[in-house]
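Here the structure comes first, spelled out in structure tokens, and everything after it is commentary.
A single protein chain has been removed from this complex, and every other one stays in its place.
Let's look at subunit A:
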Amino acid sequence: MTVSRPLFRLPTWLRAVPGLRWPWLLSVTGVCATAAAVGSRAGEERFLPFLLLLAPLLPLLWVATSYGGKADPFAPVVRSMPSGGLRLLLLRTGVVLAYSLPLLLGAGLAGTGVSMWAAAWLVPCLTLTLATLVLGSYMGCLLGSVVTGTCWFLLVAAVFQLSMRQDGRIHSPGTALLKVLKSLLDGGAQMVWGAAAGVLAALLMLRRHSFNDLRSR
């Protein structure tokens, strides 16, 4: 019996990334396309707060679900394999980021036009993703992503409250939120996010062996 094989197949390790299943790909692509369409009609003032608030979180949630035990039917065996720890996690993170960052960037550019704010979420996104991985070494990536996402919202809410008190002027919530997010993601803040990413990357290397046991899934 002859078996027809496709001319090109992705390597098995790449096809085994749970985040690259069709439902995930379609939903993330759909979310980004919808965001781009809505953003181009709504205008920068209305679209940018949503982009800056939510874009840093989408990749980290995707990363977390790409490594969780439930998403990977082979996970019970993977835990006992030499490449099943941080190496696999970083590979899957890289694949997810390689797919999601250009999509989000495209959505940002479509919604806001060519400006630095369309990409201002990039470094914070990497920092929050690294924070998720570090937390994942203690509590599992899925819970780590929930904690990181909650901390991000709390940080924005805290700065929002603080700026409202200091400013005193009455803005619309959207304008106030945009002002807060811009202060959290402007040029100076980007340096802080970058430094935090460096520290978290070092921490992740220190915690690398913890991905070899069950707690990190």
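Things worth noting here:
Here is the rule we go by: a residue touches a chain if its C-beta (ideal position, glycine included) is under 8 Å from a C-beta of that chain, and two chains touch if they have at least 3 such contacts; residues count from 1.
The rule is short, and it goes like this: contacts and distances are computed from a predicted model.
Chain not shown in the complex: UniProt lists it as "ABC transporter ATP-binding protein", one of "Phenylacetate-CoA oxygenase subunit PaaA", "Electron transfer flavoprotein small subunit", "Ribose transport system permease protein" or "ABC transporter ATP-binding protein". Annotation: of A:30, A:43, A:73 or A:194, A:73 touches the absent chain (contact as defined above).
Which of A:27, A:83 or A:115 touches the hidden chain is settled by the complete complex: it is A:83. Mapped onto subunit A, contacts with the missing chain fall at residues 3, 5, 12-13, 15-16, 73-74, 76-84, 88, 209, 212-214.
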